[in-house]
Structure formats: structure tokens, C-alpha cells
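The excerpt is restricted to a subset of chains, each kept in its original location.
Naming follows writing order (A and B), and every chain is counted from residue 1.
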Amino acid sequence: MAAKASLLLLLLCAAAALLPVPASAADDGVIKFKVYFHDVLAGKSPTAIRIAEAAATKGSSTFFGAMVAIDDPLTTTPAATGSAKSKDEVGRAQGTYTFADQATFGLLMNMNFVFTAGDYKGSSLTIYGRNEVLSAVREMSIVGGTGKFRMARGYVQASTVDNGAGETVVEYTVYVNPAATA
Amino acid sequence: MAAKASLLLLLLCAAAALLPVPASAADDGVIKFKVYFHDVLAGKSPTAIRIAEAAATKGSSTFFGAMVAIDDPLTTTPAATGSAKSKDEVGRAQGTYTFADQATFGLLMNMNFVFTAGDYKGSSLTIYGRNEVLSAVREMSIVGGTGKFRMARGYVQASTVDNGAGETVVEYTVYVNPAATA
């Protein structure tokens, strides 16, 4: 009887020891999905507009000092939008990017992904980091969010899929841990 | 005797299983308080001044592309300040907001709440997120802080309480977990 009880306790203790490991919880809770970011720089309705620069920016081959405000469509496919509202739009990327590198196109990204349709409608992700746009894969941090993503952490990986006339399309793969509430 | 010891162990094991769950620790440690944010846009001493915009901003009904620097009073009551230092000032909101939405007044907020009086004197909170100013309640993320709030996480909820001539008063309810050091 005592031995049986002890075995039960051993199992309970083992369970107690295994349950609350934060790292595995984090690994398990990560959600992964893709969105396509459309930076429309030209045409009738650009979604990315330059708002500031230094006097020296005009002489910089990397646009050092230029700051751009964006309200860029996020869609589920890479098809160019021409800034028109597409049927596969799931949100907008809103914020700024600043050319902050004298040697290459290295941007400081400050933006929210604001979801208006799909699984994450009504939620947002807050993104911050460096975007070296000529690299194949760039990573930025997810530092917060709202709705389903309140107190989320994670990262995004960006790859340019099309750099056409006036519209740059970038695939963003999102890795987000909405359970990271600690 | 063995049965009694086993009961004790069962209780200990149960305690061990319950104690270290990060989520409950996070829930327990959250501090909640309110401050009133005063965005003084007009008058002799505005605390919010426009520092950048695109050529296209003047034609935008949502001020798309305008960026504003702020050093806005934070007080314990919603009474208008007229930008004078009020006796209930507990700090300042310092940073920038950028109009980053072509369809509504959707701001990218980048600011620190810098506390100079009261319970959190000498501490600061770092806030980042989207503020859709016509919504009843807007949520932004707390992504860091100093002093009592070093490595804090949490969020703020903002509601406009007065949108008077030249001064917008916004109630910020702060939910902050200063124990989020992991």
C-alpha cells in the first residue's frame, strides 16, 4: 500500500518537475505564418512617402538620413497591388523606416502589422529592428502586440520577392509566441 | 507512519507543481495605475510640435506622413494644464508620434513615460504601438523601462477624455509587470 502510494507520488513529482519549464512552453507555443508586404513608392497613390532627410542625404548613395512613413498593404499572396485594395489584403504595415547606414541600404524599421481580416483580424504586432534590404533574409524583432498578440514576443524574417517598377513586394514570415506573457 | 509521510509528500508535490507557473506569477505581479496625458498643440507653449511631413501630407485628410515630437505633461487628474506645470504633474511623455494611416487617424507611438514625482519617481516606461485616436480604447505595448520598471513588460490602454481647444487629454491606464525579468 505504501509502495503503491509512493509510486503514485513519484509519478506526480516527475510531472511536477516536467510541467513548468518555460523554454519548452515557448517552443511549443510559436505560431508561424506568412504575409506579403507591398511598399508602393510611385504611381498615383504611393503607400510609402519620404517625410524627412538631411541636407547630406541627397549626396548619399545609400540615402543616409532619409525617413519614410508607410501604410503598406499586407496580403496573403505576392501579387502586386498597385496600391489598390486587393481582395487578399489582411492588414497594413504602418510606421516608419529610416535609412541609417552609410555603406549599404540598412533601414531602422519601426512599424505595426495591423490585421483587418483573416485569423488575426483585430490584432496587431509591433516590429522593431534592422532591415538590410539587399540581404536575402533579414530578421527583425517582435517586441509587442495587441489582441491575440498581447505581450507577444518573436521575430519576423523578410525576403524581397519582387522589386518591380514602383512596388517592392517582401515576404514576411512571422514567428510569434502569443503565450510569452511572463 | 508511511501513510502520513506519503500524505505530506503529496501536499509538497502539489505545492511544487503549483508554485513555479510563470503565467500566474505574471498575473500576480501586475501593477495597475492611471495617468492623464496632455497633448498641448496650440497656445504660447505647445508641448507637441510637428517636426516632419511629406509633400503629400498637406493633401491627406488623415495627416499621413506627419511626425510630431512631444514632451507632454502626465498628471494624476484630467484637468487641463494649458501647458503650465500643474501641481499634480507626475511626469512627462517624451518621444514622437507619426500619422501612419491613410484611412483614419492611426498613429505610430514611440515614447517614454518619465516619472518625476509620486510612487514611480525616477523610473520610466518605454511604450510602443499603434494609437487609432478615434477609437474608444486603444492599446499599446510596454516594451521596457528603467528604475522600478527595469525589464518590465505590460501594456497601456488609452481613452480620450477631453479634446478641447488646443489641448487633448487622454487617460492612460497602465498595466505593468515589473517582475518580468525573464
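Rule of thumb we're sticking to: a contact is a pair of C-beta atoms (placed from the backbone, for glycine too) under 8 Å apart; a residue touches a chain by one contact, two chains touch by 3 or more.
Bear in mind the structure is a predicted one, so any value in this text is a computation, not a measurement.
Trainee: With 2 chains in place and all of them the same protein, how many does the whole complex in this file have?
Mentor: Every protein chain is the same sequence, and the full complex holds 3 of them.
The rule is short, and it goes like this: only the chains that are shown with their structure count from here on.
Trainee: Any idea how many Å lie between the Cα centroids of chain A and chain B?
Mentor: Result: the chain centres lie 22 Å from each other.
Trainee: In their complex, what parts of chain A are in touch with chain B?
Mentor: Within the complex, chain A touches chain B at residues 1-2, 5-6, 9, 12-13, 15-17, 19-20, 22, 25, 46-47, 49-52, 67, 69-71, 92, 94-96, 110-112, 114, 124, 126, 128, 143-146, 150-151, 181-182.
Trainee: Quick one: which bits of chain B touch chain A in the complex? Just the residue numbers, please.
Mentor: Those in contact with chain A are residues 2-3, 6, 9-10, 13-14, 16-17, 20-23, 25-26, 51-57, 64-67, 98-103, 106, 108, 110, 128-130, 139-143, 153-155, 177, 180, 182.
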